[in-house]
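Below: one structure in structure tokens.
Excluded from the complex is one protein chain; the other protein chains are retained at their positions.
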Amino acid sequence: MLVVLKAKLKDILNTLAEEYKVLVPAKIEDTSKFISYKDNVDIILDENVKLSPKDVFFPQTEKMYKMKTVKTSMELENITDEAGKKLLFGVRSCDMKSLDCFDQVFLTKGYIDEFYKNKRDSVVTIALSCSQPMQTCFCSAMGVDSQKAVGADVQAYDLGDKIGLEAISDEGSKVIELIKGQLTEEGAEVPQPGEFYLKVDADGVSEKLNGMFESPIWDDVSKKCLNCGACTYVCPTCHCFDISQEVRGENVTKYRCWDSCMFGEYTQMAGGHNPRPTKKERVRNRFMHKLNYFPDRYNMLLCTGCGRCINVCPVNLDITSVIKQIKEAE
Amino acid sequence: MVDLTLEIRKTAKELLEKGEAKVVLGWEKGNFPYSTTPVFIDKPEDTERLIWDEYCINNLALYMLDYKHLDGKVGIFVKGCDSRGINRLVQDKQLDREKVILIGLSCPGMKDEKKAKELGPNADIPMAQKCQDCRYPDPVVYDVFLGEKQNKKVPEKIDTSDVEEMETKSPDEKYRFFTTNYEKCLRCYACRNVCPACNCKECIFDQTATGWLAKANNVSNNMFFALTRAMHVGGRCIECGECERVCSVNIPIMLLNKKIIKDINFLFGDYDAGLETEERLPLGGYDYTDPEEFM
Amino acid sequence: MCENCSCGNDHNHDHDHDQNVLIPQRGKIINIVEETSDTKTFSISTIDDKKPFDPQPGQLGMLSLGNVGEAIFSVTNKGENHIEMAIKAVGELTNALHEVEVGQEVGIRGAYGNGFPLDFCKGKDLLFIGGGIGLAPVRSLIMHCIRNRDDYGKLTVIYGARSKADLCFKEDLFENWPKVPNMDVFVTIDREEEGWDGHVGFVPSYVEELALKPQVTVVCGPPIMIKFTLPGLQKMGYADTDIITTLEMRMKCGVGKCGRCNIGSKYVCLDGPVFTLAEMKDLPQEY
Partner (left out) sequence: MSVNEVQQNKEVEQNWEPKILVFACTWCTYAGADLTGLSRLQYPPNIRILKVPCSGRVNPQFVIKAFQKGVDGVLVAGCHPGDCHYTSGNYFTRRRFLLMRRLMEYIGMEPQRFQNRWISAAEAPKFQQVITEMTEEIRTLGPNRKLRDDQW
């Protein structure tokens, strides 16, 4: 396997930065997320970032197009995406899996979301295996292999003081080619991942939920929920958005931005009717969507076990407990 | 910490068995040694789920809004901060004091869950910031009290040294500080939703049709949110620090709330929100002798 | 599978894959008909006088006013070079739309949704039941049947509104449709009213009164009307698979991405808005 010392990682990133706009997981302003690589960024390799990389592909606020409205006329003007290839270094298996979910949503079922596709096509990914799961991690229960990500261009392995690299796709081979001179060939074994703290058994949970729309567990589960959007905004798979506009006199910018199924306004119709009026319906929809509706539609769970929602929930509403409760329900 | 778990369970069980309360709100253990989660018990046999340990940090008062129309009484365990939250809701006529049974608990100060996650299970976990700043560890109102009051010596006035330090900076420094922080804001509204002072039936930030706050996330809109919220909870904030605790991107929200508390104390006389239920709020009243700066 | 491209859609569709589906075409309002005090029908064509898209009966279109917003409406009819939408003023955008005049430029995109099952309806007698603005989606199918009159059996319309003034599409109801061969139109209003010599009563009871033989039925109207009409139909022996209705949810993208219009694992914008009663029974009751 081609390896590099972690201490020399920045040399590689510097080389790659000549070709790509490199994004790395880093600590910044008392949180952590993927940011543009610079020599002085505080890269973190021992744990996953607090905010998922989804905003690289699906920004929290994304301008879509502009309009000029003068009296009765309305002219449309497209907005072009910034050009250039991006390279996302150090994406964990859970977050790679979430891109798989995003691809299903944005690229299939008859319509392609061009905004997403343009960004997706311009990003090359280097996935990084996890040696020690964080306490809130439960990816293996969601069918994610923490050592081998789906859809990565390059798979990187955490080998202690070194990182091993393996090209997966053609794009990945190009990346390796660029840095080949800085890598050494070594016999290295992919280490076994550490134990998961959270024991979750999600087998059959999708099927079990088929008859559970009216189950009393939703009353119980939703009681403590505050209906904030923290879980949905840190979730790497949550992809709901709203479309709105900013009006500046004649100039209108149409944009889309993240939305959350936890907010009452989300399904509120103009006439006043709201099909999901209370937190019970909203919480039920969130978990049903993740564990039943999405599998039904796209044949995969809409949860990758990254544990971020467990980490941020103000009231510790824990999806693994919900899964347990579902499985134990009559 | 005195282990009151058994007493808590017993009290809750009695309330439910005698039918004095329809439901009892407390805490149960979460999935981690350092986590608890609010629990709503309506069957006597479920009272075994209740616990009392150094991680029962959630302020439960705001849940009373969900039980406004319950036919019957609600039992609720209250620490100092929870009890002030209850008073606030009663003061805002959001809650009928007669409909709650407050079971007081003296709070030794809860440990910092975020730090516990970072430091691991064997570390010495520091007290949560909100508890370090707490001046009312004993409930200020209760119907039943379990355990013993600490009557701990607490500072008479809120510690605003961090606010004062901020005030000494130049306008641009201050602006940079707040905007770098609010640039991170996800606008998940956890701070608002967890706040026992926020009890509007429909929040201004949810009235998208009015156009006050666009959904677009940018630093200007986020600052609009932060400042408007700070003003809206001005005089109502009970310093429970829940907003700052739940922020998923660690914005020092209390720096804004404490600034307003400090100024209220200075301008209109010392005021601690949530200590009583009859008086007018600082911003809901006035005094002819208020400082005059508008001449 | 879609034969036009490799998009993986379940059915054929005519969208252009080079076109960004979330960006509308530039269109304009070429005609406005005032149906009732709060409902107008807008005819919309592209800026170069073409039909913005070719909707199947029951499909949806996303209409926007530049500085107000965008919302989805069912297409009530189509012409050579335009589509029609009947819009009731209920919210921010719809109120603004009611203020505009002919010539106003708008954004228009579509067609979205599944539309009515035309193959299934072919050759059969069809009963259309509508209440208030609920006639809007049904009208697209009625107009289709009239245009292709030989392909369908007897057509019957039962339509009701609160008052005479609230009746939509009056010209169709009283002038055009009664002249169509083998077509009956029954109109009712909720309460007695001066100058009205037609039927008085609610739609559900009128349906039971008329006691037509079981046939393929399209029901659209306010939830309360649907709620009371369906049991009546079932009592009269109408099959669940023959009862067709349309559902509505809040929508933003119209193409199954933005997430909010789901009922269970179905997206109303993509898999709906047309569902048979049999299909609806498989969905969670959350609409």
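Order as written gives the chain letters A, B and C; numbering starts at 1 within each chain.
The rule is simple: contacts are C-beta pairs under 8 Å (C-beta built on N, C-alpha and C of every residue); 3 or more make two chains touch, one makes a residue touch a chain.
Quick caveat, the model's predicted, so the values are computed rather than measured.
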item	value
Which displayed chains the unshown chain touches	A, B
Residue, one of A:D95, A:E246 or A:D318, that touches the chain absent here	A:E246
Where the unshown chain meets chain B, residue by residue	163, 166-167, 171-178, 204, 212, 218, 220-221, 223-224, 227-228, 230-232, 234, 256, 259-260, 263-264, 267-268, 282-283, 285-288, 290-295
Interface with the undisplayed chain - residues on chain A	63, 246, 248, 251, 253
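The criterion applied here is as follows: only the chains that are shown with their structure count from here on.
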item	value
Graph class of chain-chain contacts, one of line, ring, star, complete, other	line
Label of the chain whose CA centroid is most distant from the centroid of chain C	B
By count of C-beta pairs in contact, the leading pair of chains	A-C
Sequence positions of chain A contacting 2 or more other chains	242, 244, 259
Residues of chain B whose C-beta touches two or more other chains	none
Touching residues (chain side chain A, partner chain B) in the complex	29-31, 50-51, 60-61, 135-136, 197-198, 220, 223-224, 226-230, 232-234, 242, 244, 246, 255, 257-260, 263-265, 310-312, 314-318, 320-321
Residue numbers on chain A that touch chain C, as the complex places them	64-65, 67, 69, 72-76, 78, 105-106, 108-115, 213, 239-245, 247, 252, 254, 256, 259, 261, 266-273, 275-276, 281, 285, 288-289, 292-294, 296-297
Contacting residues of chain B [partner chain A, same complex]	30-32, 35-40, 58, 62-63, 66, 117, 180-181, 183-184, 186-190, 192-194, 206, 208, 214-218, 242, 245-246, 248-250
